[in-house]
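Note that one protein chain is taken out, while the other chains of the complex remain in position.
Note that the chains are named A and B in the order they appear, and that numbering of residues resets to 1 at the start of each chain.
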Amino acid sequence: MELLAFLIFAFLAVASALVVVAHKNPVYSTMALVVTLFSVAVLFVLLGSPFIGVLQVLIYTGAIVVLFLFVIMLLNIGREESQLAGHKPQFFASILGAIVFGGLVIFTLLNVATTPAPGGPSTELVSLEGLANTLFKEYLLPFEIIGLLLLVAVIGATVAARRTQPGESTTGVAEPPKEEAQP
Amino acid sequence: MNVDVLVTVVKAVVVLVLLLQVAPLMIWVERRGSAFMQDRPGPNRLGPWGLFQGLADAVKFLFKEDVTPSAADKPLYLMAPVLALLPAFTTSVVIPWGPDFKWDGQPYRFVIANADTGVLLFLALASLGVYSLVLAGYASNNKFSLIGSIRASAQLISYELAMTISVLAVVIPVNSFHLGDVVEYQRSHLWNFLPQLPGFLVFAVAAFAETNRLPFDLPEAESELIAGFHTEYSAMRFAAFFMAEYTSMAALSALGVTLYFGGWSLPWINYEGLGWRGVLIGLGTLLAKVAVCMFIFVWVRWTFPRFRYDQLMRLGWKFLLPVAILNLIAVAAMTLAGWL
Partner (left out) sequence: MNVPVSWYLVLAAVLFAIGTVGALTRRNGISIFLSIEVMLNGANLTLIAYARQFESHVGQVIVFFVMAVAAAEAALGLALFIAVFRQRHTIDLNRINLLRY
């Protein structure tokens, strides 16, 4: 049963990831990203982290991707012209690089084959209490810092995206003082 | 294993059948109720008190011509109405529709998805509702639809935040995200809307905004944007949006009733002693409470004027979100002090 679910959602994740990186229309890429994120969330649940899986749907697909769509619609970003014309060497080099990297990782992993304890994830792993204990006891300081980081990001995003106010320069270079005309 | 699957299927079928009745019933309630409030008769030609109006509307939608704009983005245009129905129906799997029952001696809870992350799953699936609005507006290749969908996406994600924080405040004294535990907590303590009144009010306002109902229906404003994001949809596609709106209203009402008004429970009834009769009474109680909420949705629609877009955003961010956060802090403090 777990095997069937893994195969279906793994295939879905890889196929939609390919659509994300290959499709010319950014809106289609974004919707394929939604499918990818959802499949990865299901894989998280299969791996014994239902909380993180639900958070993935809530944060990633529910907010971040909506932000992407919003910006695409606001800026009216059109289809991308074909990038292969005149850029063939770059394209093939990156595919080669990805194959080499993927091959290295897969080779390493298959040499240290891992099989977890049979019977599925332990109740301790799946429980929210265990995660909450770890998060709020050992990792309290990073948690608070992440809160601060999000605050900084919100302030930065608000400042970066607003229209320049009158009298504010975008380059930050001071204007030379104007010379007073001598009567 | 097989009995578990069978019980889940039975629960799912019961809930699905109940949810499918919402749209036709609401058509009648909306039209007769709004007519009553506006001092006019309303539909009264089809059957006694116009009761067959829902059936007639369904037949009309089936036979209408399906007009598709030629310059519309076909795959996205066709996908949007389906995506609208998705969160409406899937969010109802975590709501307890009745008390625990026994099948073959084994106790079962009346939730279709007995997940520990109960209410979070509801919020996660409800947040997917933005996509249908966004894609419908974008794919229609129509300026008014695009404006409607941009407003809708901004409105939905703003009010989702206030709703999530008010829901979190409910979860704190219960110590569990599972909605069955929330109802059990309310059976032994007060119904949650009393100690958490500000949170309940925030949730109620956010529920109106999440379902695009007046006074927050700017995305589909009839007098301003023709029909907003679903302008270019006709016949069964429009019926899909229509149905999705009413069904998500019902699901969100069921959530609100479960979180704040005791869900399927009435304080003076002993459900364990009544067996399967208790299950039916619990289900009936929940449906009655949801029906009251749906009537309030219709009532508010014809009472308040529409919010302007900047007023809407100001209300969501500058008023509801701070009130929800203060409510959360107060509930956490009260739980620590042992009052809740």
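Observations on the model:
In this section, contacts are C-beta pairs under 8 Å (C-beta built on N, C-alpha and C of every residue); 3 or more make two chains touch, one makes a residue touch a chain.
All values reported here derive from a predicted model rather than from experimental measurement.
Considering the complete complex, the chain that is not shown touches A.
Chain A meets the missing chain through residues 2-3, 6, 10, 13-14, 17-18, 20-22, 26, 29-30, 33, 36-37, 40, 43-44, 46-49, 51-52, 55-56, 59-60, 63-64, 67-68, 71-72, 74-75, 77, 80-81, 83, 87, 90-91, 94-95, 97-99, 101-102, 105-106, 109-110, 112-122, 124-125, 130-131, 133-135, 139, 142-143, 146, 149-150, 152-154, 156-158, 160-161, 163, 170.
One rule holds in what follows: only the chains that are shown with their structure count from here on.
Chain B makes touch with chain A in their complex at residues 73, 75-76, 79, 115-117, 120-121, 123-125, 127-128, 130-131, 134-135, 137-138, 146, 149-150, 153-154, 157, 160, 177. Listing the residues of chain A that touch chain B in their complex gives 27-28, 31, 34, 50-51, 54-55, 57-58, 61-63, 66, 69-70, 73-74, 126-128.
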